[in-house]
Each structure stands twice: as C-alpha cells, then as structure tokens.
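Yeah, one chain of the complex is gone here, protein chain that is, but the others are all in their spots.
What follows is subunit A.
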Amino acid sequence: MSNAFTVAALISAGRHPVSGAPRACRGDAVAMALGRRMAGDGLRVVHAGAAEEPSLQDYLALGAGTIEALPLDSSGDAVATLAAHLKNVDIILTGSNAESGAGSGLLPYALARALARPVAGNVLDARVQKTAGEGWDVEIRQFLPKGQRRRIGCALPLVIAVHPRAPVQLKYAYARRLSGRIERFPETPTDTCVAQPVWTVETASRRPIRLKARETKSGHARMQAAVVAEAKGGIVAFEGSTVDKAQVMLNYLREHRLVDF
C-alpha cells in the first residue's frame, strides 16, 4: 500500500503491574495495531528511550517490523526528542497511558502542543479519506463512557491517543520477533528546559486517604452522627402496597439523580 500520508506509532516500555516484568504496554500495542491497519507496511514504529529496552522484543513479536529507537539526552525530555523526530509525520498514534511511571496520559497532548497540531483522545478507530481537494481527512470514532461513541472529523496532521479498547487483534509471533530490527538513532540534543516533576516513589503499603473537610462539632453532634452511622446497610421497605413500593424505588432513583425523569 503506498500512501500519500505517513503514520507513526509511539511505543513505550511496558511493565507488568505486579511482577514488574518487561512486556509490551497493551495500550501502545493496540495503537501500533491500529496504525498497521491504517498504513500497512508504511507504519513507522518509534520508541523514545534506550534501544536495549527488553520490552521492545515483545513489540517486534507483535509485528512492529523495524523499531526506531531514539536515545534521550540528559534532560530525559521525550516530548522534545519525539517532536523533533516526527515533524513530518501526518498521523502520530500513541497509547492512552504508559504502564511504567506515572502513566499520566499527558504525552500525546504535550506532543501535539509542541508540534502545534490537533489531538484527539480515547480513539477507537480512525479512517483516512481523500478530501475533495488534494488533502487528506481522518474520521475518528471516540470512546465515551456509558456505551456512547462519538464521531469526529479532522484534517491532517494530528496526534491520536488510542483507547485500549480499540477493536484490533494482537497476534504474537516469535518468528517476527527474530526477524524484526531495532534501528538506533544518534542522540539529538534538545534545547528545552521544562522543570521535570519531582516524584518520590515508595511502595504502596497503605490505602490512599480520602480528603475530608475538617469538622468542629460538639460532642453531642458527634454522638448523634455516630448513632446515625450505626445503620449498616441501606433502607429496607417492608410496608405498603406494590404501588407504594414502586414509588419508593422511583423516589430513590430521583433523589440520587439516577434517572432524568
């Protein structure tokens, strides 16, 4: 398939959440598979980080073909490195959240900003069509909660963050892992100096504490609250006719804004 537009998928080092074993990050693998469907063999697969990263082998097995590995400079700013490398790519596909580190889901937005192009998040599917003129246009199907889906049209170039539920098939083949290649690029110095966050990481030994408003209540009020809080479980409606009970249920639904009538 020869394309007049170019597509690149970004892949990150995945880690199993419990064992920490290196693996392909599922969200990125899904983005890569979607890119394969859009661009066929023309898809470029790019990793910002060390070429020695063990999880890259998994991506090769999933059909990456050739992975372009861009070493990061001392600032470790993946966005600037990627922006410089992908300036001329029309469609950049990323996963929604990385598996290692914070997984903040900010990269596609920061990258789009750096390249001054639009970005669409939670994308399930994207199809590129030729417009009436010379250009290309992409139609996106976006995931929304509660089973809703939205369609969005956008001109190229753009950045697409793929939702992990995108309907693609991932096939692992050991032969592809052996035949795939990792292409090393030289380090490109970037001139950004964004203050990197200072996260202090510790093992999660406790549950997070909920933020609560501090209350200064009298002993009396606290005792009363404790008496009320004793009621474990919810309300039980024994009495009344079935019509009354139906009304009780409807009232509950309305009171908690669970229905819109």
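The definition used in the following text is that contacts are C-beta pairs under 8 Å (C-beta built on N, C-alpha and C of every residue); 3 or more make two chains touch, one makes a residue touch a chain; residues count from 1.
The rule is short, and it goes like this: contacts and distances are computed from a predicted model.
Of the candidates "3-methyl-2-oxobutanoate dehydrogenase (2-methylpropanoyl-transferring)", "Amino acid/amide ABC transporter ATP-binding protein 1, HAAT family", "Electron transfer flavoprotein alpha subunit apoprotein" or "sn-glycerol-3-phosphate transport system permease protein UgpE", the chain left out of this view carries the UniProt protein name "Electron transfer flavoprotein alpha subunit apoprotein". Check A:R37, A:R113 or A:R177 against the missing chain and you find that the one touching it is A:R113. Only one of A:A50, A:A84 or A:C154 touches the absent chain when the whole complex is considered: A:C154. Think of the hidden chain as still there; on subunit A it touches residues 15-18, 20, 97, 99-106, 109-110, 112-113, 118-122, 139, 141-155, 158, 194-204, 208-213, 215, 217-220, 223-224, 227-228, 230-238, 242-243, 245-261.
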